[in-house]
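Got a structure for you, written out below as structure tokens; questions coming shortly.
This part shows subunit A:
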Amino acid sequence: MTEYVVLSSILFTIGAVGVLVRRNAIVVFMCVELMLNASNLALVAFAKQHGNLEGQVAAFFVMVVAAAEVVVGLAIIMTIFRSRRSASVDDASLLKF
Partner candidate 1 sequence: MDLYTPVLVLAALAAIFAIGSIATSAFVIGPRRYNRAKLDSYECGIEPTPQPVGGGRFPVKYYIIAMLFIVFDIEIIFLYPWAVNFDAMAVFGLVEMVLFVATVFVAYAYVWRRGGLDWD
Partner candidate 2 sequence: MLTTLILVPLVGAVLIAFLPAASARSIALGVAAGTLGLGVATAVLFDVGKGMQLTEQVSWIESFGVHYALGVDGLGLLMVLLTVVITPVVMLAGWHEGDESPRSYYAWMLALEALSLAVFCATDVFLFYVVFEATLIPAYFLIGGFGKEGRGAAAMKFLMFQLAGGLVLLASVIGLYVVSAQQGAPSYLLSDLEKLDISTEAGRWLFLGFFIAFAIKAPLFPVHTWLADTTEKATPGVSVMLVCVLDKIGTFGMLRFCLGIFPEASQWATPVVVTLAVISIIYGALVAIAQDDVLRLIGLTSLSHFGFITLGIFVFSTQGSSGAILYMVNHGIGTAALFLVAGYLIRRRGTTLISQMGGLEKATPILAGMTLIAGLATLGLPGLSPFVSEFLVLLAAFDYAWWVGIAAVTGIVLAAIYVLWMYQRIFTGPGHEPVVTGDAHGHGAPSGAGTKTKTATRTEVEVEVIPDATPREILAVAPLLVALVVFGFFPQPLLDISNPYAENLLRNQVGVQDDPPQVGDVEHSYASGEGH
């Protein structure tokens, strides 16, 4: 079991780091999805470990949520992209302190 958890944590870390270091909104977004899927892996692994289905059901719902997030996220990023001709989060800098 632990291997899966470790793997999921690694994936999660990759995703988190990716969000922090990558600049392209789409890539950042994909990293977020990676985090979600890492969580899914952990959920399923724990479900197996505890021998109940909650984790797997959760994974289902997470997929749904992830899908919804994809839709919304792509929509937003596309709009920005079309109005900026660039998907870099660095260019999104009108709002500053």
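On how the list was made: all candidates are chains of the complex that A comes from, given by their letters.
Going forward, a contact is a pair of C-beta atoms (placed from the backbone, for glycine too) under 8 Å apart; a residue touches a chain by one contact, two chains touch by 3 or more; residues count from 1.
Model, not experiment: these values are computed from the prediction.
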- Note on the structure: In this complex, the candidate that touches subunit A among 1 or 2 is number 1
- Message: List the residues on subunit A that touch candidate 1 in their complex, please.
- Response: 60, 63-64, 67, 70-71, 74, 78
